[in-house]
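As you look at this complex, bear in mind that one protein chain is not there, while each of the others sits in place.
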C-alpha cells in the first residue's frame, strides 16, 4: 500500500537557464532538489541558493537535478519581472534552471508554492526517482544532513518499496533567515 | 596652500530612510561615510552594506554620518525603481539614509557617481569635517583599516591644517566582489 | 571474490572520553568515522575536529561511531603527554572517545597512523558496518560530500555485496590546512 505522494508538477510562467520548459515528469529517474526562493530574501541569497549550487557541484547531474523556483509572494513590483530575475541570476552567477512560479490571482502565493503548501522562502524540496515528495525544509538545513538525505534517495532502487514510510518533514519553526508566507 | 578638494555635493533623485533630503553641506562638522552600492551587486550585499551598518553602530552619529548611495549603472530595469530599492532596504533591514543617485542621460553612470569618478560598486568614500574628500575605496577595505581611517578624521581639529597632504586613494584593482563601471 | 580490505585495528596507548578501550571489532555493525588529528595542527582544530563533532550530532550513535585518534608525528614534547591532550579536549569541549596512537620507536609516525598509511593530519577515515576501510581523506572534505558518503555506508545491507568495488580514496594533494608526514 503506497504511502508516499507524488510531488505536485511545476506550474511555471517562464523558465530561465534552460532551452526548454522542465517538468517533473521529464526528470523521472533522477533525484530532484527544488530550491524555492525570492531574489530579495536575505536567507535565500546567503544560504539557500549557495547551498543549491554546492549540491549541483557535488553530485553528478545524471543522478541529481537542481532546479530553482522563484516563488514571489511579496514585493511583486520589485521581484515580479523577468528582467529583474534575469539580472539577479546573472550577477549571482546562478547557472541551474530557474522557473518563475505562476502568479496567483488576488496576490496569494504563487501556484506551485501553494500546491506544495510552502510556508515561505527559502524552502528546499527533495523528490525521489519515482517523482514522490520526500522532504521539504523551510529555512536552514545543514550540508551534512542534506548530503545524507540526497544520498539516501540516490541509493534507492527503482521501483522503490511501496511500503516505505513517508519521511516528508515540514519544519514548523520559522527562523530569522526565512520569509514566512503571511497567510499560513 | 590647500591641496584637499571639496567633495562633490549629492545629486540625488529620491531620498529614503530620511524625513528630508540630505546635503553634504548640512553634514559639515561631521565625518561622512558614503557607501555607494547597487542592490544586485553581490559584493555590496555581502560586504559593503554590512560594513556600513557596522560603522553606523560603532561610532556616535554625532561624529560620523553613514549615507547610502544607490548608484545604478547597469540592470536599470531591475534596480531602477524606487519600489525595488524600498523592498531591498526593508528586507535587508538597512536603516540609514539612502539616496538614489540621479540618473544620467544616455545610460551613462549616474551623476553623483560620475562626479566622484567612481569605478564601480561597492565604493566607500570618506569625507572630513570640512567637507573634503579624503578617501575613496573601490572594493574591499578591512574593518581594521577603515576603523583607523575614520578615527583619524574624527581626531582632526577644525579647521584642519590647510597643508595636510591629499590622501585620497583610488584603488586601481577591481576584485571579483565588485562591479566595475564598463566605460572606465 | 572480496576486494575490500578490513580496516587495521586500533593500536592505542591510552583512551580518553571512554570508560574502556575501544576496538573496531566491538564497533562491528556500525559505520565508523575516525578523525586522526594532532592538537597543534591548525587544520585539525579549525576544520577536522569541528566537522567530526557535527557528524556526531547529526547521526544517531546507534548507526555511526565517531572516534578521535591523536596521531602525534611531530612536536612530541609538546603534544605527546596525556595531560596535554586532556587539557586540549577539555578546552575544546570534545566529548567523543579519543585514542592516543601508539608511538613508534625512532620517531616514526605512530602505529595506527602507519598501518593506515596516513599522509598527515587531519585525516578522516570511514569504515563500513563490516569493518572494511571505505574512504580515507587527507585534508578538507566538504560536509555535503561527507554526509553523502556516510549515508551511503549507513544504507548498505549487511552482509554487503562482496563484489562491491573498492572506493578508498587517497587524496594526493596536501593542502595548506593539513600537516604532511615528512617521510611519505
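Here are a few things to note about the model shown:
Which chain is which? They are A, B and C, in the order written, and residues in each are numbered from 1.
FYI, contacts are C-beta pairs under 8 Å (C-beta built on N, C-alpha and C of every residue); 3 or more make two chains touch, one makes a residue touch a chain.
Every value quoted in this text rests on a predicted model; they were computed, and no experiment measured them.
Counting contacts over the entire complex, the absent chain touches B, C. Contact with the chain that does not appear here is found for just one residue of C:13, C:40 or C:115, C:40.
Listed for chain B, the residues touching the missing chain in the whole complex are 54-55, 58-59, 142-152, 154-155. Mapped onto chain C, contacts with the missing chain fall at residues 40-42, 45-46, 74-75, 77-79, 81, 83-88, 90-92, 179.
To be clear about the criterion, only the chains that are shown with their structure count from here on.
Touching chain A and chain B at once is no chain at all.
Taking the mean of each chain's C-alpha atoms, the chain closest to the overall C-alpha centroid is A. Summarising the inter-chain layout, the chain whose CA centre lies farthest from the centre of chain C is B.
Distance between chain A and chain C, defined via averaged C-alpha coordinates, is recorded as 35 Å. Chain B and chain C have Cα centroids lying 50 Å from one another. In chain C, no residue touches two or more other chains.
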